[in-house]
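The complex appears here minus one protein chain, its other protein chains still in place.
Letters A, B and C name the chains as they come in the text, with residue numbers starting at 1 for each one.
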Amino acid sequence: MIECSSMEENREEMLARFIGAQRQFEALLTPLTAEEHRIQPTVEASPPWWSLMHTAWFYSRNILMELGEYLPLDRLYDPLLNSYYHALGPYLDQGLRGKLAEPANNRAYAYRSSVHERMTRLILTATGKELERLAFLLEIAINHEEQHMELFLTEIKRIKAENPVGELRLPYCAPPPFLSATEAVAAEFLPFGGGLYEFGNLEGGWCWDNELAVHSYHLRDFAIMNRLVTNGEYLEFMEDGGYEDFSLWLSSAYDAVIKKGLWRSPLYWEKIDGAWWTWTLSGMKRVEPHEPVCHVSFYEAHAYALWKSRNDAHYRGARLPTEREWELAARASRVPISGNFLESGQYHPSSAAKAVPGVPAQMLGDLWVWTASHYEPYPGYKPLPAGLVEYNSKFMNNQRVLRGGSCATPVGHMRLSYRNFWQALTRFQFTGIRLAMDFDREGTHAG
Amino acid sequence: MIECSSMEENREEMLARFIGAQRQFEALLTPLTAEEHRIQPTVEASPPWWSLMHTAWFYSRNILMELGEYLPLDRLYDPLLNSYYHALGPYLDQGLRGKLAEPANNRAYAYRSSVHERMTRLILTATGKELERLAFLLEIAINHEEQHMELFLTEIKRIKAENPVGELRLPYCAPPPFLSATEAVAAEFLPFGGGLYEFGNLEGGWCWDNELAVHSYHLRDFAIMNRLVTNGEYLEFMEDGGYEDFSLWLSSAYDAVIKKGLWRSPLYWEKIDGAWWTWTLSGMKRVEPHEPVCHVSFYEAHAYALWKSRNDAHYRGARLPTEREWELAARASRVPISGNFLESGQYHPSSAAKAVPGVPAQMLGDLWVWTASHYEPYPGYKPLPAGLVEYNSKFMNNQRVLRGGSCATPVGHMRLSYRNFWQALTRFQFTGIRLAMDFDREGTHAG
Amino acid sequence: MIECSSMEENREEMLARFIGAQRQFEALLTPLTAEEHRIQPTVEASPPWWSLMHTAWFYSRNILMELGEYLPLDRLYDPLLNSYYHALGPYLDQGLRGKLAEPANNRAYAYRSSVHERMTRLILTATGKELERLAFLLEIAINHEEQHMELFLTEIKRIKAENPVGELRLPYCAPPPFLSATEAVAAEFLPFGGGLYEFGNLEGGWCWDNELAVHSYHLRDFAIMNRLVTNGEYLEFMEDGGYEDFSLWLSSAYDAVIKKGLWRSPLYWEKIDGAWWTWTLSGMKRVEPHEPVCHVSFYEAHAYALWKSRNDAHYRGARLPTEREWELAARASRVPISGNFLESGQYHPSSAAKAVPGVPAQMLGDLWVWTASHYEPYPGYKPLPAGLVEYNSKFMNNQRVLRGGSCATPVGHMRLSYRNFWQALTRFQFTGIRLAMDFDREGTHAG
Partner (left out) sequence: MIECSSMEENREEMLARFIGAQRQFEALLTPLTAEEHRIQPTVEASPPWWSLMHTAWFYSRNILMELGEYLPLDRLYDPLLNSYYHALGPYLDQGLRGKLAEPANNRAYAYRSSVHERMTRLILTATGKELERLAFLLEIAINHEEQHMELFLTEIKRIKAENPVGELRLPYCAPPPFLSATEAVAAEFLPFGGGLYEFGNLEGGWCWDNELAVHSYHLRDFAIMNRLVTNGEYLEFMEDGGYEDFSLWLSSAYDAVIKKGLWRSPLYWEKIDGAWWTWTLSGMKRVEPHEPVCHVSFYEAHAYALWKSRNDAHYRGARLPTEREWELAARASRVPISGNFLESGQYHPSSAAKAVPGVPAQMLGDLWVWTASHYEPYPGYKPLPAGLVEYNSKFMNNQRVLRGGSCATPVGHMRLSYRNFWQALTRFQFTGIRLAMDFDREGTHAG
């Protein structure tokens, strides 16, 4: 991000990138009804009209205001579309987005078009210093839009889930013709040797400020699961009373949701006539034992790990990986940036049907995995400058890092060093579980 | 209501009444955008899609289920459209109506049409006992729909007010071509002699259960204002620090909203460049001193009365009228059931430009007035039977009675004995103030 | 109260009244431990240290400051001891009284002594106008102290109930040697003829502002129960599922405490080994079927009446009495001001073992009964002047009137016209149920 060297003053490439991102997001909006554009089911899930304007606003406020054409229209919408940047002026309470009937959908799309047109003109005409600055800001804005693609898919899933199961809860898209595996590969722990490694954006290219500072860190030997934890495995935890056993839960979660019985399964699961079903973007679907368990919070991931480590001799010492263990495992295994990402159009994790021996499957795509790591600045961290200082830095507190991307992440947005973060109670994202453990180098052969 | 004598087994009249009510409500919905149909700004203001289905549901659940055709469609929507009748099965939390994207607007209107068609058929074909029963239930359902016409206008006013003042807050209708008076008649107290009077539905015809039991009640001599309190009068209260003087406020309001500074003017008022403006259904409008003050709570009405009684020698002893004082004054004055009602299309109170001497103006229409009376059953009260027992009776607690109807009430819905009721903190209805006082028969000539 | 004619300028009588009230309250404090002085179990139940200082403060702030000696000591404690009088300066949040370790108990009693001594001196030395003014204020302050005697007994009952049942919940006093009746007289409704009657302080003598305005009011014929409702009768309601039947409950109570299962019996009842026990000031006690049911809210009284009227043919139309029905029944029956009041030292209601035919028993003492009447100003009401204006008037909103006094009320404090008031959810006072009904004059002989 600070590094713009990969962003040549290649005007055409910039334009293509910009138009591509716009189109990709807009394609996701196509199936929405007018009504669905306005619904805010919870404070953290914004209504789609807001997302589509907010992503446009990001260009308007951070680029057009400085370098391009800034219209009365922009000024009108600005206080509604600013999300949380104190530095950029007043903003609407997040929880009030679903209370507004204006700007209506047509005006929302018109605003987007207007920004699009002015951005296109700017990219085509900027020169010299201006173009350099534009390149810097544009990359941030496009990445911001990519984040909102994923967010949008999780929001529309949540919005539709507010409708009662049955005729009134219509799918977002047709079920994918996926030849879903009927079983998952056997679970196995793959060992990796410890030592002093470098972490952060080693691969180069653009990245967020929070990944930037390359730094060395000493890891102990560890091993990591060769795939994600499955529904079948998680059901054993449920059936063994995992949600009722206080000793598995961190204190804050226990008091907030477990003691009161608010959580007894992953989000979106419903027991119908004795069988577990789950809500997906292509409709209700039987919980398949071999698919990865999804929509669990950090606390559920943590409790599952603890339960498994106590109840299965092969998992003695199982725990969540740290974010650096995950990163090392991915890097050492040279996992390619491909897999079940947003572009597959499946919007649901796949089973790990097969795996290359010694190489962890499902590291990228499918589901974000919760790591044990609190979200903290890397040593030497420097936040984005000026108006964007608030983008990441002010949230580095009491959140957990997730790694790997999901079936809702644009593939071009992913990197081995990518750090996602959410509060530990969050369940509406595409989140899953991968276990790790300490590893005794004598006993096994290191990776 | 129990009295159906005025409802002849005149099939045609019934049909006309039914169709008329349906059309009247639907006409009110015409100006809505698709987006506005879905917004629920506060728990008590439902989104329009729900109101238009709920009023249809009332026919479906209370009439078609028993006497007509009840379809899978009805069963599907029933738990969403039941408002609060435990006796009629489960219902959605009131605050969740604005969270649903389904039934979408087109499905909402289709449901309404379906009910309409089946009701029409039923009215045309019912015979004998069935027709009698139908007549009884239909009248209740139509009156229910009329209540929702008023409610709808106050809800859409509230919905639009959620948008920020300016270009994004669009009026619901064009400003009326009203040659608004430039001043109001001078305030005066009109005396009425006390004694033992009858109250309740003396005029006969259909009425709600809560008006029904005709009973005698002894009133003392009293006098009542010849018009509603104006904005100009209320502004004096505001400018004299009325909202800051603890001694004017009932304890519960003081602690809830006054001490914290949450209320410093009527609802919808905004001070813009030193001048007071107010939101109306035809847009922002200067606060006109001669128009009646509107959108005040019971507490503000009560505080105003107390302030006025202390600060104006002509108002010594001024207070809010009891509901029976209001009823007697209206009845004794033979005020006709006409005035500024919903049908005027103005949706805003008019000034009391002139008044017949000795006759109180603005008794009907313009604004509901808060009375001093808690909402309680009349002696001998019997609630509506069976499934409708909850219609009124369970709310007879800690609410205040309002009388007279407003500029949003269908004129055909009004009666001298009509009892409206809201919690004392309510401000989003068309509510105003009329003062009364005890009256010394020697000093003046009684009415 | 405005009427002081009964308060002769008899200095000795005044002194005796004052000392008597002080001693009576202080005697109630004797059994307290040091610890119990400091506990505030809920916002509305103040810790005893505060009550004993607050009652002294009432003399200090309203009398000594104006007419006597006002010391730095008074000034120091004033903002802690003012309860809710905005007119008398700042005051501590009610809920914080239990957070203070100072003034410690010894300082609290020393303050009380200091006020006592200065008041004594003032009573002995005041002359002329001053004495007249003193007589006026003293009577109010003594009545205030009498109210706090009752309040104290209900507070200490609540405080001790916070300790777990068993060895740690010690009684306040020894069980009374009461030869409790083993059954109650049969329930019967006693008729009273309607008509235009006068209400308020007809008997003369001192009274609160809220009883003062004598006024006429027209009652219909009615009948009232000859005794309080018993535990045995209330248990039938409980066993018949009264707490589970939505149709018996006013909406606000249903949503607040019934739906959630928070209330399933009167306050202080506990089921131990299959039998119902209740907490009393002399310890845990079996729930005796023939004793009056106690510690019920207005809502429970209302639900019971509705249930009984539906399920017992002899109670068709049963409901709570209005406050004026109660007053008329008491006055017409010439019930003497005697019975089971605080002075009996029993602090628990007695059974109605016998009754004079045609005369309602238990009208005074034993338990306050909830009336159907909202607490409202009588016609012509004028609040206490100046600093005491807030004593009653600002609470005339959303509360219900109770009548008759209880086993915790000083007998000298009671009058037929006495109006007590609490919010409908209140249960920690000594409150019970007496039913009334409309009455058909033809069918029976009126009282």
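One rule holds for everything that comes next: contacts are C-beta pairs under 8 Å (C-beta built on N, C-alpha and C of every residue); 3 or more make two chains touch, one makes a residue touch a chain.
Being a predicted model, the structure only gives us computed values, none of them experimental.
The undisplayed chain touches these shown chains across the complete complex, A, C. In the complete assembly, the contact with the undisplayed chain comes from A:Ser216, out of A:Thr125, A:Thr182 or A:Ser216.
Among A:Leu196, A:Leu262 or A:Ala275, the one in contact with the hidden chain is A:Leu196. Residue positions on chain A in contact with the hidden chain: 84, 86-87, 196, 215-218, 220, 246-247, 249-254, 372, 374, 376, 379-380, 389-390, 394-398, 424, 438, in rising order. Counting over the whole complex, chain C has residues 33-41, 49, 76, 79-80, 96, 98-105, 159-160, 162-164, 166-170 touching the chain that is not drawn.
The rule is simple: only the chains that are shown with their structure count from here on.
Taking the mean of C-alpha positions as each chain's centre, the chain lying farthest from the centre of chain B is A. Inter-chain spacing, taken between the CA centroids of chain B and chain C, is 38 Å.
Distance between chain A and chain B, defined via averaged C-alpha coordinates, is recorded as 49 Å. The centroid of the Cα atoms in chain A and the matching centroid in chain C are 61 Å apart.
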